[in-house]
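The other protein chains are all here in position, but one chain of the complex has been omitted.
Moving on, here comes subunit A:
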Amino acid sequence: MTNALGLAKPRAPRRPAARRSNFELYSWLFMRISGMALVVLVLGHLFIMNILDGGVHRINFGFVAGRWASPFWQMWDLAMLWLAQIHGGNGLRTVINDYARKDATRFWLKILLYVSMVLIISLGTFVIFTFDPNITD
């Protein structure tokens, strides 16, 4: 008997053998540590960008060029980019695992997620390291 609720096929009829992997443990731990780091990084970033010295109105090409002349702010932004992307990406991976009902949906949503993560991380990293303050035109 098959019907919409799939009653003839109880869920999880057979449990696959444990893979003995610590991946979920490390991903859980990473979420806690990166979360704490991001509180400092993001709030600091928001404070500098939106409140300090006239806030958002003073931001222009020169301001960004000035900040990225210092390796400290380069590293700050780099850390924020990587941590936020991986933290958010891992969070979304969890949400997809929790809520996607079909294996195919789960697979494609995750592919979309990972591709967007790689794209944004590489683009951001590329900009931070190759930014040229003397660009003309």
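List of remarks:
In this section, contacts are C-beta pairs under 8 Å (C-beta built on N, C-alpha and C of every residue); 3 or more make two chains touch, one makes a residue touch a chain; residues count from 1.
The rule is short, and it goes like this: contacts and distances are computed from a predicted model.
Only one of "NADH-quinone oxidoreductase", "succinate dehydrogenase", "3-isopropylmalate dehydratase large subunit" or "tRNA threonylcarbamoyladenosine biosynthesis protein TsaE" fits the UniProt record of the hidden chain, and that name is "succinate dehydrogenase". One of A:F47, A:F63 or A:Y99 touches the chain omitted from the figure, and that residue is A:Y99.
Where subunit A meets the missing chain, the touching residues are 1, 3-7, 10-13, 15, 18-25, 27-29, 97-99, 101.
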